[in-house]
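Removed: one protein chain of the complex. Kept in place: all other protein chains.
Take a look at chain A:
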Amino acid sequence: MRLHAWGGSAQVNSYLQWVAQQVESKYGIRLQHVKLADTSDAVSRVLAEKAAGNNSNGSVDLIWINGENFAAMKKHGLLVQNWVNDIDNFALTNPEDNPAMITDFGEPTEGMEAPWGKASMVFYYRKTHLEKLNLTVPKNIHELMQFAQQAPGRFTYPVPTDYLGISFVKYVAIALNQAQSELFYAPVTPSALSQITPALWQYLDQLHPNLWQKGEYFVRQASKLQRMVGSGELSLAFSFTAAEIPSAVERFDLPLDIRTYSMSDGSLANVHFIGLTFNSANKAEAKAVVNFLLSPEAQAKKQRVQVWGDDTVLAMSKLSQAEQALFSTTQSHPSALDKTQSTLLFAEPHTSWTDALRQAWEERYGARY
């Protein structure tokens, strides 16, 4: 049984090690976490297998995906349809009343993937840097511009081919076009795109010269942002997993003066999924593993900041008192996001916007490889 999942996070990796031990002792399933540097490597592989006529003995069983990778796998028929309804614990996500569990970036999942966790965009900064530079924390898109202008080189975002990079572009696009936000939730059209880009380009044109490396170089991976905040080259960055920040502080990868917050004008939010490949030879075992991943036990463990801190996809209303209790651990780390504050969430735009925005960005600022 192979689960192909991005392997760049120590927290995720050790959580999956725990999962492997659990399914081995519970069901006698040997689960191997295949660590990917880039999830599209695994998508390419399944496609190569399909091209070569390997329809029943694939090397990828389960794959951790969402957004574009899912759209590509769906388009090429690389996933099993409607298997998630066989998963007992899937009902605990309350899919009838919670469309986010069966919609992946505006694309219906058609039972090809099971929700695994959810995330929203948070920002984090170096408190001592801001004090030394005499800056206030930017709480919305306009304050972010002021921050960049007052402290050039202390903020950047990854290339839009990176998941977090395109997410930042989407955040800017949505935040600057709130009056016409309905455009984002339908498939993109040339006219819709031309309505939202003027404000976006005006903003980015002004922002780029004030980015790290003057916007000449964009980092390729989101994880580089955390490294550079850790080393002090950046003072402000953002992430999709709020909980990874305090746990990175615990692991010494981020310094003690890190503080996390969400933007007051809205945070992009989405769900990530586990897909089952069409040519997996171990479908029954794969389903058992996914059922375990969706169990209250595994989800509660995943949500603990010390472990991974990924928000659960289970609906609390569907859980027993005892199961709910598993999730109620007090979290008060100085670097953690203050969850008592309510945050305004932006749903992910329809998946077609991802490509459209990226292409428009690349045409304007050059494709970065």
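Points to keep in mind about this one:
Here is the rule we use: contacts are C-beta pairs under 8 Å (C-beta built on N, C-alpha and C of every residue); 3 or more make two chains touch, one makes a residue touch a chain; residues count from 1.
Keep this in mind: contacts and distances are computed from a predicted model.
Chosen from "NADH-quinone oxidoreductase subunit M", "2Fe-2S ferredoxin", "ABC transporter permease subunit" or "Succinate dehydrogenase", the protein name that UniProt gives for the omitted chain reads "ABC transporter permease subunit".
Between the chain not shown and the residues A:36, A:319 or A:357, the one that touches is A:36. Touch with the chain that is not drawn comes from one residue among A:30, A:142 or A:251, which is A:251. Only one residue in the set A:57, A:85, A:149 or A:206 touches the chain that does not appear here, and it is A:57. The omitted chain makes contact with chain A at the following residues, 2, 4, 7-10, 13-14, 17, 32, 34-38, 40-45, 47-54, 57, 59-60, 68-69, 72, 76, 126, 128-129, 132-133, 151-154, 159, 161, 212-214, 216-218, 220-221, 223-224, 226-228, 230-233, 235, 244, 248, 251-253, 255-256, 366-369.
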